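Of the protein chains in this complex, all but one are displayed in their positions.
Each chain carries a letter (A and B) given by its place in the written order, and its residues are counted from 1.
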Amino acid sequence: MKKTISLAMAAALAVSGAATTVPVFADDVTNITIWSPTDRESIEAWWKEKISEWNEEHPEIQVSREAIDRSDSYAYDNKIATAVTSNDLPDIFYVDGPQVSYYAANGITVPLDDYFTDEDKADFVKSSMTQNTYDGKLYAVGATESSVAFYYNKDYLKECGVDTDDLDSRTLENPLTTDEVAEIAEKCTTDDYVGTHIIMDHGEGLPYALEPLYLSAGKDYISEDGKEADGYVNSEEAVNTTAWLADLIAKGYANVEPITDEFLNGACATMIGGSWEIATLEQNADFDWGVTYYPVNAETKKAVSPCGDWAAAISKDCENADAAGEFLAWLMNTDNVASYAAAIAKPATRSSAYETEAMAEYKEGARALIVDQLENTAVPRPRTPSYATFSAAYAEAMTNIFSDAASNEEADTDYIQSEFDTVVDTFTEDYETYYAE
Amino acid sequence: MAKAEKKKLSGRKRDERVAAYIFVAPAVILLIAFLVVPMIYTVYFSGFKYQIMRPDAMKFIGLENYQKLFSDKNFWLALKNTVYFTVIVVPCQCVLALALALLVSKKFRGVAVFRTMYFAPQLTSMVVISVLWSVLYNANPNTGLINSILVSLGMSPIKFLSDASTAMNSIIFMSAWQGAGYQMMIFLAGLQGIPRDQYEAASVDGATKFKQFLYITIPGLKGTIKYVIMITMIQAMKLFTQPYIMTQGGPKNSTKTLVYYIYTQGFQKGNFGYACSIAAVFFVIVVCMSMAMKKVTAATD
Partner (left out) sequence: MKKSMRFSNTFGKFMFYFGNIIIGIIFVSPLIWMISASLKPEAKIFANMDSLTTFLPVQASLSNYAEVFSRLNMPLVFKNTLLYIALILVLDLLVNSMCGYALAKFEFKGKGAVLNLVIALMVLPMEAIMLPLYIEMSQLGWVNTLAALVIPFVAKCFSIYMFRQFFCDVPDDLIEAAAIDGCSPIRTFFQIVMPISKTVYATVFILDFVAHWNDFMWPFLVMTGEDKRTIQLAVQSFFGTQPVHYSAIMAALVVSAIPMIIMFIFMQKYYVEGIASSGIKG
């Protein structure tokens, strides 16, 4: 009888082993599988090089990586969610910054604190460490960061009589204010141009790129502890900030449906855009452009900027977390972080990485400005397990608010208030159903 | 009738029954294994509080999800939008598809090219179609082709996708255009089944093309038409991709459909148990609709 059971278990084990591509039989060798989104050629090459380097030096821990062909980040989350149902998760997988809390709170990922020294932790930029920490423990480590800044078409702004030298000379002590942005947008809106560009992807892009405006006004989307939305996203400050944005749309200074590459194609004068736009503009723009710090609230003048990028986490299904942790610590060392960041053309998370040859171009110009923001003003998105629900609800509310403003040609604060009250209800319901004690 | 012949006939009946079970079995077994079983799971999960990332913390809550569902105004809105879409798009798409099929049903020089052209929206990825139409529909005349034409004709631009009153109609128009090629192929297949000599006889009798269409084509296509209307209706009820890519259900929930709601609740927000209860109710609604349609069309025979 006992024999039958153990035979059945062995069979089940063999089946599950085949399914997850992790052979569990080999003696002494630990196999580690990694999932991360498929990326450009330079990154795919980086992975191949690093993994073969590691595998050669560590015959006892053999690593392989699967490139995941996501269509959008929701599809990637779906793949994780379906794998969770059947314990098919890989040992290590990549997560987008604000999802770290979601996975951690649901016990999908395990803490990484043991694998990184305090010295290591101090070397990572604070924004990245904060984003990847949940409930006091570190759940993910990433090599790159992102930021958002204010871009402007110098040639066109000069035509409109805007002092671009003044914009060029702005510093973190003296950044552009929302009033000034509105003023520039008004000046530059003509039949052929809109004044500015507000990211409108109906998705994560909205809460990501716009959060600093709310923080600068004094209230984040969610409370610090990640439990409350009431009094935050529906606060007076938040409503006023949103009204300011809706006003830009209502007056026609920004498009309610901006098309891709609107700024690059010379259809709008300025934009609030991601750090990744720098490379695109350098390669393609046929006009002179500039970039300055993320605008601040006209009254508080408090400088804030967005941040967050994909990071690696160890899954609950990992059988040898120590081996995975050892690999991860190596993968995220200064040299590897620097070469990864250089290959993907994003700012690195480790301060020491900027000292390396690979990151030399971050010493000046637009990229130095991005690093300056990351080190001094970056604030991660709210760390709450209900972030995905909040994000979807917020994006939906903003779509409605902008559509309403465009149709009625004015920003309606009562309507904004009612939409944000709905966001609060949605968030609270999700949080209380699944996470409140 | 001779006794031997009678015996032969009953033998044939038996052969036929055996053949029938052999023919039906593979399909039925596969359908049960890979559609009915997952569906039973779905109904089962609908009785649970189930966060998609935490299957081990599933909690049985009985009919609570259904109670919530019936007082969820977003569900009723999604149902209303879905029905609206279906009621408008089905006749438009079927008529368009039939017209296209008639254009290319007979053999003429270049017929393959025209058939391919009409079928082209099906051969192009929905991603491209949605990206392209989002730009064609763009609210700003400087970036949207349709609005730039409207403005040059002296009309005021329309916010096709960003106004709650026009968004669904814009999606309906695009969907009928995109989907017609699918039904066109089925009509084409049906048209090949109408004997050519019927038309020849009619034109010798001096019947006009229109009369031939009315008295030969339509009756000849009766079965096909019923089938096409039924599947177009079912596919329309499942509308998901267009609002997912083009409008994300907005603005003001005007393009939120039932399947879109199931997907966003279950996967984006992780309320998997609740999403399963919507799916179960959706299933019941659409089955009732298609059974009713089957009854109605059977009555017209």
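Criterion: contacts are C-beta pairs under 8 Å (C-beta built on N, C-alpha and C of every residue); 3 or more make two chains touch, one makes a residue touch a chain.
Predicted, not measured: the structure shown is a model, and the values here were computed from it.
**Q** When the complex is taken as a whole, what residues of subunit A touch the one chain not shown?
**A** 15-16, 18-21, 35, 37-41, 44, 66-72, 75, 78-79, 81-82, 85-86, 88, 259-262, 264-265, 274, 276-277, 279-280, 284-286
**Q** Touching the missing chain, which residues of subunit B?
**A** Touching the chain left out of view, subunit B contributes residues 12-13, 15-17, 19-24, 26-28, 30-31, 33-39, 41-42, 45, 52, 100, 103-105, 107, 110, 112-129, 131-132, 135, 138, 141-145, 148, 177, 181-182, 185-186, 188-190, 192-198, 223-224, 226-227, 230-231, 234, 237-238, 240, 259, 262-263, 266, 272, 275-276, 279, 282-283, 286-287, 290-291, 294.
The rule is short, and it goes like this: only the chains that are shown with their structure count from here on.
**Q** Measuring centre to centre with CA averages, how many angstrom lie between subunit A and subunit B?
**A** Each chain's C-alpha centroid was found; their separation is 37 Å.
**Q** Which residues, counting only subunit A, touch subunit B once they are in their complex?
**A** Of all residues in subunit A, those touching subunit B are 71, 74, 77-78, 80-81, 84-85, 102-103, 106-108, 191-192, 194, 202-203, 255-257, 259, 262, 267, 388-389, 392, 395-396, 399-400, 402-404, 406-407, 430, 433-434.
**Q** Please give the residue numbers of subunit B that touch subunit A in the complex, ascending.
**A** Where subunit B meets subunit A, its residues are 49, 51-55, 127, 134-135, 138-140, 142-144, 159, 161-164, 247-253, 264, 267-271.
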